[in-house]
Every structure is written in C-alpha cells, then in structure tokens.
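The complex appears here without one of its protein chains, the remainder shown in place.
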Amino acid sequence: MTTVAATAHTTHAHHDDRSFIRKYIFSTDHKIIGIQFLFVSLFFLVIGGLLAMQMRWQLGYPGQPMPGGGILPETMAPGGVILPEYYIQLVTMHGTFMVFFAIMPLLVGVYANFLIPLKIGAHDMAFPRINMWSFWSFVVGGLVMLSSLFVPDGAARAGWTMYAPLSARHDFSGASLGQELWSVSIIFVGLSSILGSLNYITTIINNRAPGMTWFRLPLSVWSLFITAILGLLALPVLSGAAIMLLFDQILQTHFFDPAVGGQALLWQHLFWFFGHPEVYILILPAMGMVSDIIANGSRKPIFGYHSMVFAIVGIAFLGWLVWGHHMFMSGMNPTLGSSFMVSTLLIAVPSAIKTFNWMGTMWRGNLRFHVPMLHAVAFVAMFVIGGLSGIYMAATPVDMFIHDTYFIVAHLHYVLFGGSLFALFGAIVFWYPKMFGRMMSEGWGKVHFWLTFIFYNCTFFPMHILGMAGHMRRIYDPTQYNFLQPYQPMNRFISISAFLLFASQLIFFVNFWWSLRKGKPAGQNPWEDNGLEWSLPSPAPHGNWEKLPTVYRGPYEFSSPQVAEDYLPQYKRLPTDREPASALLAGH
Amino acid sequence: MRWWLPLQGSTFAGEVDGLFVAILIITGIAFVLVEVGLIWFIVKYRQRPGQKAYYTHGNTRAEVIWTAIPAVTMVALGLISNHYWVHIKGRHSVPPNAYPIAIHAKQFEWQITYPGADGQLGTGDDFTVRNQLHVPVGRPVVVHLSAEDVIHSFFVPVFRVKQDAVPGMEINAWFEATVPGNYELGCAELCGLGHYRMRAQVFVHTQADYDAWMKQAAQEASQ
Partner (left out) sequence: MTHAAATVDQMRPPYPAERGLDVYNTKLGMWIFLASEVMFFAALIGTYIILRFGAPGEWAKPGIVLNIKITAFNTFLLICSSVSMVKAYASIQDGDQKKMRFWLLMTILGGAAFVGIQVYEYLHLIEHGFLPSGVREGSELAELVAKGTLPAATMGLYGSTFYTMTGFHGFHVTCGVISMAYLYFTKALPGKYTKLNYGGIETVGLYWHFVDLVWIILFTIVYLI
C-alpha cells in the first residue's frame, strides 16, 4: 500500500504546477522553507555584525566620532559619537540578533528543515503547513525586533539576558516601547521554534524511509532531533517569562519588581532554565553537521558512532541541570551553587567524548581539505577553546572573579562563533549544491576561511586577557577605570581585528551570491557522500523522491572494503544486501 | 599592560588564583592534546594518491579511557573548588569578628555606610559616604549589600570579590584586605546607561590610618 502522500508527491515531482506565491513565498516545501530561513537569518547575521562593529568602534576609540556615524540620529550618536544609552542598545541587540535571529534559525530553521526529510528519506515534513507558520512567525518576530531599533526612545537595553527589574520598568531602563517590542518579538520566536520542533520530532519518529533505523541516522539528524526536543521544552519557558515581563511592562503587574513584592531572581531562574538548554540548541546541530563533514573529509566512518549519539543525549540531559551556573554571584543560595558547579563540570565528559571521537575519525584517515572540512576542523579546534574556558567559570571561586568580565565574552564567542558559526560556514558550503545546484568557489572559499580564522582569533583570544584583568562586560567606556586604561591598546587591537574580520565576510558574501548564478554546476553527489540527499538531482525536486529510497546501511561507510571506491551510499544496494523488513511491508 | 591576573589584595585572592592556575594546567593539557593532535593528523593523514583510509568504527577501550579521565578530573576539580567556595562564599563563611560596612547600590552610585566609632551598624554614630570604600588592612570586613532600584554588582578586582546587589534582598560578602593602597571598585552588572561609570575608590588603610580617617570623616558627616 502506498500513501496518499506518496502519490500526491509523485504528481508534484512530475510537473510542479504551483503558483509563484505558493512556490516561493507561502511555500510548504521544506527545502524552500529552509532556503527562506537561510536568506532571512543571514540578513540578521549581517545586522548583528554591523551592530558589533559599532560597539567595537566605541570600545577601541571611546568618545571619538565614528566614521560614517554622522548618519545616525541625535538620539544614538550625535556627530557620530556613540551615546552610552545607544551603546547598551547595541550590546543588547547584537546579542539578541545573533542568538535568536542568526545562529538559532541558521542551525535549526535552515538545516533541520532542509536536511531532515532529505536525510531520513521523506517526501516532506509531517506538517508542512505548520512548518510554513513557523517560518512566518519567525519573520514577524525578526521584523518587530528590527523595528525596535527605530522607535523614538530606542531599542531594548538590558542585555540579551534582559535582567529584571532593569528590563521591567522603563523608569529604570529609559526605554518603554523598545523594551516591550523585545518581549513581543521573543514571544514570536518562541512560537516559531515550538511549531518547528514538534514538526521535526514527529517527522523523524514517523517518516523515516524503509531501512532507516534509529542507529542508521546520520549524526546531524540525531543532533537535530535532540535539539528539537530541547527547543520544544525550553522555549515555552522563555515565552512564558517574556509574557510575564511584557505584562510587567504594559499592565503594571509585579512579577519581577521587588519594590512591590516581585522577585528579581525569578526572571534569572526562568531565563537561564531556558538559557542553558538554549546554548546547547546553538551547538548540538553544529556538532552533528560537523560530524557528517569530518567523516566525509576523512573518508572514514565516524569513530564511535554510538558513543557520539549517547554524548549528544548526555549533553542535552545535563543541559537541564546547570542553569544556575549563570547565577553563582546573583545571591542565589551558595549551596545550590555547589551542585550547579558539579553538574556543569560533568558536561565536560560527553563533550570530551565528542571531541576525541572527531579526532579518532581523522586518525589514519585520508583527509580531503575541501572548504567544508576546513571549517569543520576549525570548529573542533575552536570549540575546544571555548569549552575549556567554560571550565574556569564553572569553578565557582574562579567565577567570582571572572563573572561578567570579558572572559565570559571570550568564552561565548569561542563557542558561538568559533563553534556554531564555523560549523555553519562549513554546512552552507557543503549543502549549497543540494540547495542551488551549483558549487561555491573553492578558491575564494579557502581565502575566506583563512582570513576569518586568523582575524577571528585576533579578535576574541585577547578578550581572555582583558577578562583576567577584570575588564567588565557591557561597559561603554573602559577608560573610566584607571586599572583598565593600560589595556586600551589591546582593546584597539581587538577592534581593528574585528573590522578586518567583518571585511573578510564580504568575500563569503560575494562568493555566495556569485555562485548562485555563475558557480560551476554540481553533479548529483559532488562530495562523494553517503547520505540519502545525494541520491537526488541537485537541486532536489519538489517532493524529493517519487519512490522513497530504501536504506541498506549506516551513513558513514567510507573506505569500506566491500567496494572499490572509498564511499558507499546508504541507498546503494549491494548483491549481499537484504531488503529491510519495513521495505517488504511497505511493498517495495 | 599586565598579561596576568591583577595584584592579590585579599586573603583569598591567593586561593582563587591558585585554582585558576590549577584549571589552567588541566585545561592546558587538554588543549595541547587536542590542538597538537589535530595538527599532527592534518599533516600526517592528508590525502595522498593511492592512500586509503583505515576502515574502523571505533574502539571501546579508547572510548572508556577518554570518558573516564575527564570524568575523574572533573569530579576532583569539583570537590576542590567546592572546598574553597564554601570557605569564601558559604552560608557560614563570614568570620564572626568581621568589621561591618553597609553598601547601598543605586543608579549610579555606591552609598557606603560606616559603623562609626562603636563599630556597630544601625547605631546613632553611623555615617554615609558616596563612592568611597575605606577598609582597614588585615581585618575581615563584611559588606551588607542592598540595592535601591535595579541589580548592581559589587566588584573589587584586587580582592577577587564579586557579589550582586539585588533589590529586595540583603546579601553579605566578606573579604580581608592584605595590601594597603588605593584601588577601584566597579559595578559588574549592567544597570542602565550609567553602568560604565558606576565606580568607587577603595582605600586600604593600616588600622591607625583607618581610625584617623574614621574620626575625621565622622566629623565631616556630622556637619
């Protein structure tokens, strides 16, 4: 028996007769939705970057008029000189855009949508229409957040962590509408992720192609599955908190305002109960895709597939027990601090497993350093630095010194940029052909990689030193403090590196757009990979397969002695392979 | 410009820095292991014509080793850190003879109340000074932190001490200064547009100087 779904798709795959609107705007095709997410969130990535550049200008050249800053209104930068209230808006919006509108949608919005059906062998998501709503509520959230930069009293300005009561009362923050728009926007983000997550989970559980057993899933799919569970359970808490914050702001409720009986730490508990799972939402998909790319680049099966899966689950599970490590100095009961410290340190263990398994995969491999591989290896190298710096903060006595200093800023950029963003650069290049049917330029890709890698480290590594000096975060003008004045040269060096880092991204930008038209046409399987997606033409047609593929083996059978070439796709049937029971049941 | 931690100005600064160094060593080993390993593999196993990768799905022994070692190290590190933590910030860590000072944080200043001659807070001779923290050397000091409006954070780098001041809560933090001198106190929690300039001077006096200052400051305050 074949499903209505299947036949419905077959007809589609033949002649795609949908109107332009249905096809590209209100599309329900998971690939189109993925690509929509890609464009929108890359746009927000640029926004986040531009905000960062302004911050870096102020930190490197405090009080000096910013080149081109003249175009900014008086309320932000009179004569191009950034105002304190504008600076904290920059910090807040930079963090918010990067986390909620760039990295999270890039990892989950783009690659969960694009990869899951292609890699598990499904025609589409379980609920394509819900999937479309998920995208559009993300867009609404993004536009609301963007608009808040242009309202009279300016955008939200309490840090991306929005600590109350600063965020809850406009007489404290100096912004009312901006703060409210932040809350509203975050509620939409929450909705978007919840809708997405339930879609991904259902699809992975129920719509796998015959033979695609749980332990034949690529690690990218495993990590996206676990990530979806985290998102499903963490974002409602953020939405709930954001709603209460919004009520404090517009209905004068008293959740977070101690002046009238509310509790300031309540917000922190709610936010971080979401927040730490969130940071794993921001790394697990990256880890998954890096695993796929490293296996491909090493032409070797992933080392310790099962322990990789258990490590993902372990990280996700522990991720629920550690939120207090952001609150060691908050006045939270120190005994709680002790237990949060231990649970936090334990996360080093599954992370160790993953790190060493990636190395084990490269060990005795036949390494092809194509651009995705370069970024994947850089991911491992950089994530480890970020992860290890996490250990310092996890140790409560040390955190007492480095909490809310640039040591934290260094940490979070090593895991988020060195980790997530490098993985994303790799993933974008790796699946670009399957999205657009063309390859991105290899040469320019390498140039972009090396420049980014160098300037990235020049930008963020010195921040560890600043942190060790006690340089606080979120300060508009470090030179206010005598003990920080000697570090101004370093701040300037960081700023210059940051500008060059941003400039290097233009190469990627151009490469990306240029290749859309002029890139060399990609064959069906340009990277000689094993995943099901490579059994399709590039770009993959609407509805993906006419007849679902059957899966005969795990995703990482590189250099298998069974075949001459050094890869063996999951969908390739060898004479020795038997049809999986499910395929017979499905009447294949 | 120092490339290392600031001067150690309190009794537990040494402990904090010691732990920092310990972690630096542990993570340093892990760091070298990983990065050198990566570079080595990159060079040694780079693609060569005719070379085929070694076909393996893993090795349980190796897995066990690199699971167990970090696990043990982390548990040990946790226990050691907790020992210091309890000593520095634990519920009953404040020394009984500690000298009390009340610090009230508000946008964007530190209102610092001294116990006056009788060494007791909440008595008639208390007096308040803005943005100046004077403490005696070699004597435990306990600060009673409170906040007027939003969350601020009491941070003296040389003492390695940090503690948020939260509206609606009174939180105690203690330290014992060891080196007389003039330092800075900063606000470490974003508290609004003036966050960056919410700083105060810290003066660590010998007991004699401190008493002298106290007399004079009390007088000025009373006028």
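Odds and ends about this structure:
Labels A and B are assigned to the chains in the order they are written; within every chain, residues are numbered from 1.
Going forward, a contact is a pair of C-beta atoms (placed from the backbone, for glycine too) under 8 Å apart; a residue touches a chain by one contact, two chains touch by 3 or more.
All of these numbers come straight from a predicted model, not from anything done at the bench.
Considering the whole complex, the hidden chain is in touch with A. The omitted chain makes contact with just one of the residues A:25, A:50 or A:260: A:260. Across A:25, A:205, A:336 or A:563, the residue that sits in touch with the chain not pictured is A:205. When the whole complex is considered, the residue among A:33, A:189 or A:241 that touches the unshown chain is A:241. Contact with the undisplayed chain is limited, among A:124, A:292 or A:404, to A:124. Residues of chain A that touch the chain left out of view are 1-6, 8-9, 12, 22, 28, 122-130, 194, 197-199, 201-202, 205-213, 232-237, 239-241, 243-244, 247-248, 251-255, 260-263, 266, 270, 543, 548, 551, 580, 582-583, 585-588.
We take it that only the chains that are shown with their structure count from here on.
Mean C-alpha position of chain A lies 31 Å from that of chain B.
Chain B makes touch with chain A in their complex at residues 1-6, 12, 15-16, 19-20, 23, 26-27, 30-31, 34-35, 37-38, 41-42, 45-48, 51-59, 62-63, 66-67, 69-71, 74-75, 77-78, 81-82, 84-86, 88-91, 107, 149-151, 153, 155, 157, 160-164, 166-169, 171, 183-184, 186-197, 199. Interface residues of chain A facing chain B in the complex, by the touch rule stated above, are 83-85, 88, 91, 157-159, 163, 165-166, 172-174, 258-259, 262-265, 298-301, 303-307, 329-331, 333-335, 337-338, 341-342, 345-346, 348-349, 352-353, 355-357, 359-360, 362-369, 377, 380-381, 384-385, 388-389, 391-392, 395-398, 400-401, 403-405, 465, 468-470, 472-478, 480-483, 486-487, 489-490, 558-561, 566.
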